[in-house]
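Following this message is one structure expressed as structure tokens.
Here the complex is missing one protein chain, while the rest keep their positions.
Labels run A and B following the written order; every chain starts at residue 1.
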Amino acid sequence: MSLGTNSMSNDTILKVEHLSMRFGGLMAINDFSFEAKRGEITALIGPNGAGKTTVFNCITGFYKPTMGMITLTQRDGEHYLLERLRDFEITKLARVSRTFQNIRLFSGLTVLENLLVAQHNALMKASGYTILGLLGLPAYRKASAAAIDKAKYWLDKANLTERADDPAGDLPYGAQRRLEIARAMCTGPELLCLDEPAAGLNPRESAALNTLLHSIRDEGVSILLIEHDMSVVMEISDHVVVLEYGQKISDGTPDHVKNDPKVIAAYLGVEDDEVEEIEEQLDEGTI
Amino acid sequence: MEYFVQQLANGLTLGSIYGLIAIGYTMVYGIIGMINFAHGDIFMLGAFAALIVFLILTSFFAGIPVALALLVMLIIAMLMTSLWNWTIERVAYRPLRGSFRLAPLITAIGMSIVLSNFIQVTQGPRNKPIPALVTDVYHFGDITISLKQIIIIALTAVLLTIFWYVVNKTPLGRAQRATEQDRKMAALLGVDVDRTISITFIMGAALAAVAGTMYLMYYGVATFNDGFIPGVKAFTAAVLGGIGSLPGAVLGGLLIGLIESLWSAYFTIAYKDVATFALLAFVLIFKPTGILGRPEVEKV
Partner (left out) sequence: MTQPSALENSGLMMQAVKEAVFAGAVAFGLFILYVGIETYQDINNALVWRTRWGLLFSFVAIAAFGRFVVVGFIKPHLDKRKRAKAKAGIPEVTDHKGFFHRHFLKIALVLLLLYPPLSVMLAGTQGSLKYVDNFGIQILIYVMLAWGLNIVVGLAGLLDLGYVAFYAVGAYSYALLSEHFGLSFWVLLPMAGILAAFWGIILGFPVLRLRGDYLAIVTLAFGEIIRLVLINWTVVTKGTFGVSGIPKASFFGIWSFDVGAPNNFTKAFGLSMSSAYYKIFLFYLILALCMLTAYVTIKLRRMPIGRAWEALREDEIACRSLGINTVTTKLTAFAIGAMIGGFAGAFFATRQGFVSPESFVFLESAVILAIVVLGGMGSLTGIAIAAIVMVGGTELLREMEFLKHVFGPDFTPELYRMLLFGLAMIVVMVFKPRGFVGSREPTAYLKERKAVSGSFTKEGHG
């Protein structure tokens, strides 16, 4: 299943151009552009209320952006303009899947069932849109077994095999996070969008999450994530985009961003004219 | 033109009654988010209380002034329905608070069945007619407006003003709004949530009793299953106006009353309820939060 990541890592999977989103009088996102490379982990960071989740909701179709273009390029060169697709088509056709800041599991379904629901479209086709499946044709039975195998694969990756038959709502918090990611992976995405995956995790759960994310990247799936926790971002991401008040203030490698005075100012909350001061201090090496 | 104004007056009268019932629906929905399906039957209980009090009054004090009789009927009906609604909330709804959302809806439907059948069993299934109470009519050119119509519309206006004042300007209203926003937080800040909810049920019931008494006075008859159709229409009115909004409930009631009387007057009386329900479906589909409701933002 693993694809060589190096040969592909240079082309762009997601290109966001001049994205703007207005809620009534509030300009939540203002002319925001960035690119995410295939096979990389791109992090979108920024202070509270910067508009990160709004960007996510625009990319995954839960909001229709006021302006801008979001282009997704698949491995085979197929292009999709995400802002023109309906939310479920973005997952179904463009192969972008996502998780939520407040975990959204099907808590009354078992862990395994959660992963099977994620394979809905493939199974629908295999069951001849239910009709052939009702007749119990072997094609559906085979697809059904394959779906369980795929679920097992991700259960194993997410270290959840033991809990496969338990209701999802019964899992501890960290396991729910991993399940949500495993579920998103079961849709067979090329780009995985994670909304604050590390929020609320203890250090051990955080480490388990990092392992999971790395193994996802090793499969050739690109990751776009929103994160608050800088240590997580710096550790796992290849590329960081910083957002403040709906505008991009920095974009580059983790090291570049870490030392960008504008970013520091945004996180420490200083006035604009103080930015220069910090710049100077940085040069002197006092921070 | 005269015909139109005449129908307008009829529609406003009917609409006021719907509006009074709708306030009870909207307040209860606003505060605990449940459709109190039994509310229409509370209205019916109010009409029956007024009816029984009327019979007792006229047999003991034959020459009682109509205004006094109406006042006594109104007060006793209000006390009666308040007690009923308070008890119903305590017995059937409170144990289910915070549980599975469909459970209180089912108990409310069950309660509605119980109340109408209770009256059927205890008071009999037949129509209960009473003699006309208020017979005065006024003529304005070709338009005839009866005193009872004026009473109903005026009473609704006065009650709405009082209720609006209570909900927006008093500590009780503040407690109600706080409970509506966030029950847990309100409790933490010292609002007696149980008491606030009980009072909301009592307020809704009292208004339903007013509507019931007015209904009895207007039509001169009450039946055990009178709760259902006005109940559904009043709920429609509450949704139409934007559920949770007090002025919305009255506005929705008036609209439905007007549509009903104008439709009957100009089209066919047979399909007047179809018109009402179709309007409800239309409004909800194109403006799902009703006319005065707050828009609901989908949180992702």
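Just so we're on the same page, a contact is a pair of C-beta atoms (placed from the backbone, for glycine too) under 8 Å apart; a residue touches a chain by one contact, two chains touch by 3 or more.
Computed from a predicted model, the values in this text were never measured in an experiment.
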(request) Based on the whole complex, identify which of A:Thr53, A:Thr73, A:Ser97 or A:Ser206 touches the chain you can't see. (result) A:Ser97
(request) Kindly state which of the options B:Ala49, B:Met78 or B:Leu133 is in contact with the chain not pictured. (result) B:Ala49
(request) Against the chain that's been left off, what residues of chain A make contact? List them. (result) 60, 62, 87-92, 97-100, 104-110, 112-113, 116-121, 123-124, 127, 130, 133-134, 148, 152, 155, 161, 164-170, 183-184, 187
(request) Can you list, in ascending order, the chain B residues touching the missing chain? (result) 29, 35, 45, 48-49, 51-53, 55-56, 59, 76, 80, 83-84, 87, 92, 95-96, 99-107, 109-114, 117-124, 126, 128-130, 228, 232, 235-236, 239, 243, 270-271, 273-274, 277-278, 280-281, 284-285, 288, 298, 300
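In this text, only the chains that are shown with their structure count from here on.
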(message) Roughly how far is chain A from chain B, centre to centre by C-alpha average, rounded to an integer in Å?
(response) 50
